[in-house]
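Every protein chain but one is kept in place in this view of the complex.
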Amino acid sequence: MQKLKAGIIGGGFMARTHTAAARAAGADVVGLVSSSPDRSTAAAEPLGVTPASSVEELIERSDVVHVCSPNARHAEHVRAVLRAGRHVICEKPLAVDAAEAAELAELAESAGVVASVPFVYRFHPMARQARSETSAGRLGRLLTVRGAYLQDWLLDAEESNWRVDPQVSGRSRAFGDIGSHLVDLLEFITGERIVRLSAATTIAHPQRGGAEVVTEDAAALTVELTGGALGSLMVSQVNAGRKNQLTLEVSGAEGSVFFDQEHPDELWLGRAAGSVTIARDSAVLDEDAARLSLVPSGHPMGYLDAFAAFARDTYAQIGGERPAGLPTFADGARANRIIDAVLESAQSGRWVDVTPSERPVPART
Amino acid sequence: MQKLKAGIIGGGFMARTHTAAARAAGADVVGLVSSSPDRSTAAAEPLGVTPASSVEELIERSDVVHVCSPNARHAEHVRAVLRAGRHVICEKPLAVDAAEAAELAELAESAGVVASVPFVYRFHPMARQARSETSAGRLGRLLTVRGAYLQDWLLDAEESNWRVDPQVSGRSRAFGDIGSHLVDLLEFITGERIVRLSAATTIAHPQRGGAEVVTEDAAALTVELTGGALGSLMVSQVNAGRKNQLTLEVSGAEGSVFFDQEHPDELWLGRAAGSVTIARDSAVLDEDAARLSLVPSGHPMGYLDAFAAFARDTYAQIGGERPAGLPTFADGARANRIIDAVLESAQSGRWVDVTPSERPVPART
Amino acid sequence: MQKLKAGIIGGGFMARTHTAAARAAGADVVGLVSSSPDRSTAAAEPLGVTPASSVEELIERSDVVHVCSPNARHAEHVRAVLRAGRHVICEKPLAVDAAEAAELAELAESAGVVASVPFVYRFHPMARQARSETSAGRLGRLLTVRGAYLQDWLLDAEESNWRVDPQVSGRSRAFGDIGSHLVDLLEFITGERIVRLSAATTIAHPQRGGAEVVTEDAAALTVELTGGALGSLMVSQVNAGRKNQLTLEVSGAEGSVFFDQEHPDELWLGRAAGSVTIARDSAVLDEDAARLSLVPSGHPMGYLDAFAAFARDTYAQIGGERPAGLPTFADGARANRIIDAVLESAQSGRWVDVTPSERPVPART
Partner (left out) sequence: MQKLKAGIIGGGFMARTHTAAARAAGADVVGLVSSSPDRSTAAAEPLGVTPASSVEELIERSDVVHVCSPNARHAEHVRAVLRAGRHVICEKPLAVDAAEAAELAELAESAGVVASVPFVYRFHPMARQARSETSAGRLGRLLTVRGAYLQDWLLDAEESNWRVDPQVSGRSRAFGDIGSHLVDLLEFITGERIVRLSAATTIAHPQRGGAEVVTEDAAALTVELTGGALGSLMVSQVNAGRKNQLTLEVSGAEGSVFFDQEHPDELWLGRAAGSVTIARDSAVLDEDAARLSLVPSGHPMGYLDAFAAFARDTYAQIGGERPAGLPTFADGARANRIIDAVLESAQSGRWVDVTPSERPVPART
């Protein structure tokens, strides 16, 4: 059995996470390249990975390339990978705006390779179960959704990093970084689309690291879904004490589900009478959730397990399988479209249609 | 010690609750009147209360009258109580619109009596603690707020009652009924005002009980507070499985608080490092919260305890004391102003200023 | 409708609690007597109660007397109440040892009055639901039970009060005070009896308030039930941070229940597949639990609600009704028998049979 060869572009936390995930999914991590030879070495060695001397060399070595560079470099790196005919995984947000993201999605499709985006929260078994509650009709017609993705790592005005610089990170910060996860998960679990939205954003500190801050720290959205459901969403990276609290409640005429990424082994099923919290337990899960439940109930699964499952499914797709729910570049482009709409609405103070692209969004797998 | 004489107008669940609260607060419940003599008797007897033959007779017997009639009757009943110079407690929403509510607030002030509205969630000790965390500056400058009040008792399309009829309940349903609690608690805990808002509403079922439904089952709001904080709120009475889930998170530059009415003996204090959940325990509470904590930590307090505390503080005010945080008719009128703004924004699709009334809102006690 | 006249013996926290409960249950509290005229006045006035000049005078005024004096005085006070032919409620432990308690239970039965003991945790609706899960056979044959009652108010070596003095409190302290609640609830919910036990006790501080400590701060028990189930119990009043944590899990061949007094509105139902946590919601509760659920789901009920329900059921029994699950003097005597067995086993290091009394324990109501 020949192992898949995975290469990593990037040298930060995500590079380490992709390396661990690639290995847990059975690949050989054959190289890593960061923004300079020194940085490549510094990032690669603690991971037991061989540094590559250039992006081109890295691509050459690899069957699949994980792009974990800053957002503004994604397009350049993805294009290089696609030109070489390699499979590609690109961190979110896929691109700095919707147009660029749509272009990358089209390029990937033309290239005929597997191109995925690590919307990894889809890979918690109980998130899948939430989706199957919805898709099986057990919630009935959807009425409301409520979600949030709250962090606090940018709470301190002294805190800054490349994400604060719009030249490197793009015009949206908090929403681009984590709102993208939230709306992907919302559309994944509901099986519906956000058709219009009204948004407002806020900046917590006018300056960080001596520079004026122009991108949002938090955003609040009201959304309307395809089927008419009303939604309320909030995203913040300055919510003191919330480390990574991604929560989502989907409520329909027959029932509700509530998922909390920080307690991923549980799912609340709301009913008019007899609401219950269920634990991850293959005995009670639907097929796709049970497939992702790799250790027995009561043995907690976590973030790295979800990330490994994402890598495993991407590699399975490369191997010719069709695992359910793999987030593709089309999904990444979809998130970028919503990010742009959020910025537009926040600026105008009006509702904005999240118009379909010229090419229809491919059906979700 | 002469006991205060309390009279009850109304014959439903709230009449029972006010009766229990009045007694727990040390009053004699001297009479009850409902919409007909039969109904008065049927409601009064199981409570061990003497039915009154008319509203006038009831008022005559009473030192303080609890108005628990349907919303559209509030104004008439309150006016009668005030004309007789009695103290008054009126259920929320105080009136069917902001103008009527403002008038009642003015009348009460002119009458020189105590006039309160049972925004009882203010009386959970940990809600007071949340308020004192904010007012003591321990959260710093406020950045975001997030809240919801979710119920499901109107989920079933077959379910109907007087609240669905705008002639009896007013133009707003879910927001008027429970959104009023949410925005009162938000302004009470933050010590700030909502200055503008953008809202959307939805109707779950076009018909109930054979009649067209014209008032909302759910609403989503984005709000801006006096100090610039951004907020996201949701209210629903069709959220399957949520029985009475009122939650509120207030987040500032130094810290956050999270309160959940269904777990009222806990408060989460978010900090960049070292977030904690604290239990109701007089040893660690600020003064006003400790005052309301009547049984030792570990002995749960609940809804009826909060309601009794509201009655006790209203009666104390009648007795000449000035207990902190008593919700007055001015607070009731404030809630009606926000309700109207929600309806206006939902109709126009635009942001609406929650303009101050011609007379400034009295400072919160 | 003539209100029942309730008198209170005692001037501490329990006297206040019984006063509130009596009133919530619809009685007139007609007097209170404590250990001296000054103390009687000091305790009675803040409660709006008339002090009595003597126990005899108090009994004379009352239909029912609540005995809330220190444990060693219970027998004297109960005997006086019974001699006068009044109904009686006596705090737990009923007596300082099993023999005295058995005698009081017999006296009460001979007197033909209602005689109850406030094992109030029986009155949480979800504790009733736990009992009905068991009695309806939904748990199957019982296999194990696990429980604890943990507090920390005696953690500090400087802390002392009358309960530390065996002349006033009896030979057992922590177990007599709160272990009695735990074993009552265990036998109430399981419907079985503890047939033998092995216990060990510990004293946290050799001295308190300058006096040698001779009664236990904590106890650990292994028990065997009538049907052969194995149990593990712990009681402590020196468990830092645990304020009043009474928990009980009952596990059988078909299912389990877990109840936590600090979260009394929830009940965990364990099943091999599909364990759930249910909320207090009349729509899903059995009859006796629904009867005690007085406010809608989502409106928390607490300690004072349970206490009021106990008083209400005692008064209903006085009025000729037969409410389910009223804890009688026979139940109080049962707890004293187990307390004695715990002390005997802890001293001998051996298993001790909890022998039936000469007269069979009356069947539970």
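Letters A, B and C mark the chains as written, and numbering starts fresh at 1 in each.
Definition applied: contacts are C-beta pairs under 8 Å (C-beta built on N, C-alpha and C of every residue); 3 or more make two chains touch, one makes a residue touch a chain.
This structure is a prediction, so every number in the text was calculated from the model and none was measured.
Within the full complex, the chain left out of the display is in contact with A, B, C.
Note that of C:Gly48, C:Gly209 or C:Gly241, the residue touching the chain absent from this view is C:Gly241.
Among C:Ala148, C:Ala289 or C:Ile339, the one in contact with the hidden chain is C:Ala148. Of the options C:Gly231, C:Pro264 or C:Gly302, the residue whose C-beta touches the omitted chain is C:Gly231. Contact with the chain not shown here comes from a single listed residue; of C:Phe123, C:Trp268 or C:Phe310, that residue is C:Trp268. Where chain C meets the chain that is not shown, the touching residues are 139, 143-144, 146, 148, 152, 155-156, 198-202, 204, 217-222, 224, 228-234, 236, 238-242, 249, 251-256, 268-272, 275, 349-351.
Within the complete assembly, residues 1, 3, 13, 17, 20, 23-24, 26, 48, 151, 153, 242-245, 261-265, 279, 281, 294-305 of chain A touch the chain that is not shown. Counting the whole complex, the residues of chain B in touch with the unshown chain are 272-279, 281, 283-284.
Methods note: only the chains that are shown with their structure count from here on.
Counting the residue numbers used at the interface between chain A and chain B, over half appear in both copies, so the two copies meet with largely the same residues. Between the two copies, chain A and chain C, the Cα superposition rotates by 180°, quoted to the nearest 5.
The central chain of the assembly on a C-alpha centroid basis is B. Each chain gets a centre from the mean of its Cα atoms; for chain B and chain C, those two points are 36 Å apart. Within chain C, contacts with two or more other chains are made by residues 279, 281.
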